[in-house]
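Certain chains of the assembly are absent from this excerpt, and the rest are unmoved.
Labels A and B are assigned to the chains in the order they are written; within every chain, residues are numbered from 1.
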Amino acid sequence: MESGWQRFRHRLHEIIFEADTWAGRAFDITLLFLIMLSVLAVILESIPSLTHSYGPVFDNIEWLFTGLFTIEYLLRIISIRQPLRYMTSFFGLVDLLAILPSYLGLFLFGAHELAAVRILRLLRIFRILKLGEYTSAASILAYSLRESRAKITVFFVAIFTLVITLGSMMYVVEGHANGFESIPLSIYWAVITITTVGYGDIVPSTAMGKFIATLIMLLGYVIIAVPTGIVAVSLTAASKKHEISTQACPNCGRQGHDPDAVHCKYCGAAL
Amino acid sequence: MESGWQRFRHRLHEIIFEADTWAGRAFDITLLFLIMLSVLAVILESIPSLTHSYGPVFDNIEWLFTGLFTIEYLLRIISIRQPLRYMTSFFGLVDLLAILPSYLGLFLFGAHELAAVRILRLLRIFRILKLGEYTSAASILAYSLRESRAKITVFFVAIFTLVITLGSMMYVVEGHANGFESIPLSIYWAVITITTVGYGDIVPSTAMGKFIATLIMLLGYVIIAVPTGIVAVSLTAASKKHEISTQACPNCGRQGHDPDAVHCKYCGAAL
């Protein structure tokens, strides 16, 4: 027979870790709301003029969130069956990292700065995004990116080889005097150019450098088309798989019917 | 029996709000033409050299358009059955906002500047764009963007989390001295980089910052592929739905059959 403590732990687990019950859902939404507020506080605290005027207020707010998140962290450890497994999991580490800097700041000067890590807690939003159509939308997106994994890996290997080769070429052509100070910097330029970001902090000065840059930009046209094509194709496949019911006609056995089909579109038998 | 006033109102409504009759269509096109002229006047008035030379001319032009649009606004209120509903609708508010600044400018110095709001009236162009093939093109585009809503929302939630995380990371890495003055500014930089806009007003200076920026840009390759893929897929679906929707079942009259369907998928009758 379950003891009171066991029942309390079980109930706590249901609220904190699950989202099926009313209380669990309320907890998740409140938590997300608190995370967003704490992120907002970190963001605002970084603005010099605001820190100057309201420094002590931000200190108080930070200790408030540190307190709340510490309580939440302890409750999670108490309520879960395998505390170590949670503590070493990705979200467990993020939860710890979110509160650690404030405590470290008491001993180590400057550690407090790392409170920005708290922003990683925002990732919890994806655990809460499990509502109606968003679930299927997110799962289709995730599925199609996962499916494209091999193609995207090959694409990135090609891109890495390309930017290293092009960067080295431009380092030799333009040289140290024109801002292409080292091969790493030239590779940085090649990435800026081929992704069409184009900051303009490093630009070719020589005629030959400009000519090569022109070719690289035009090459970028075809290159940027590749990941788009990859994702479009796997999204199409993922959407189709999701949409078309797997139902086979009991009469002719053919598949591929729309979800709203009542009769087989090939032989007319009732599905 | 309809009174003369009623008939006048009814006729006015047909001209101003509908576009089926010859007069209604003529009114819509004249109105669109006037809106474009008034927008052009606002745009030209903002050019310092022109205002300097032709200031009074622009004042007259503005009062002319204010007068015309005021009359139109009053006629709309008179002719519609539920004036309040129109006045609080989106287009009703836009119509009011287009004339208000000129009148306010008589009392409040500077309010006149807001005449730029008149530009929003340009949105009426979409109500007039209902000609032949443009209707179906616009409805396919609108339909496919609406269908992608859930996926695009998930995409933007991911992007928001990403740019906040990356922006904070760069704020810590580059710091105040290198132009990354606050987390909001670093987020602004992250958005500039990941959307491949790349103004170049803020650029990483440290080697570590440049390395992270390189990774972000390459990451941007896959990210920019996602919305394109989403829209391409839903546009394909929307186009197909549009293509196939012409065949109606002779038995139940429902549409939406696949091109290779032999039997109605709803009632099973032969197509």
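Things to note:
We adopt the following convention: a contact is a pair of C-beta atoms (placed from the backbone, for glycine too) under 8 Å apart; a residue touches a chain by one contact, two chains touch by 3 or more.
Remember, predicted model here, so these are calculated numbers, not experimental data.
Shown are 2 identical chains; the number of copies across the whole complex in this structure file is 4.
Keep in mind that, in the parts below, only the chains that are shown with their structure count from here on.
For the pair subunit A and subunit B, the distance between C-alpha centroids works out to 29 Å.
Considering their complex, residues 150-151, 153-155, 157-158, 161, 164-165, 168-169, 171-172, 176, 181-184, 187, 193, 196-200, 203, 207, 210, 213-214, 217-218, 220-222, 224-226, 228-230, 232-233, 236-237, 256-258, 260-270 of subunit B touch subunit A.
Residues 39, 42-43, 46-48, 113-114, 116, 119-120, 122-123, 125-126, 129, 133-134, 136-138, 140-141, 144-145, 152, 155-156, 159, 184-185, 187-188, 191-192, 195-201, 224, 227-228, 230-232, 234-236, 239, 257-258, 260-270 of subunit A are the ones touching subunit B in the complex.
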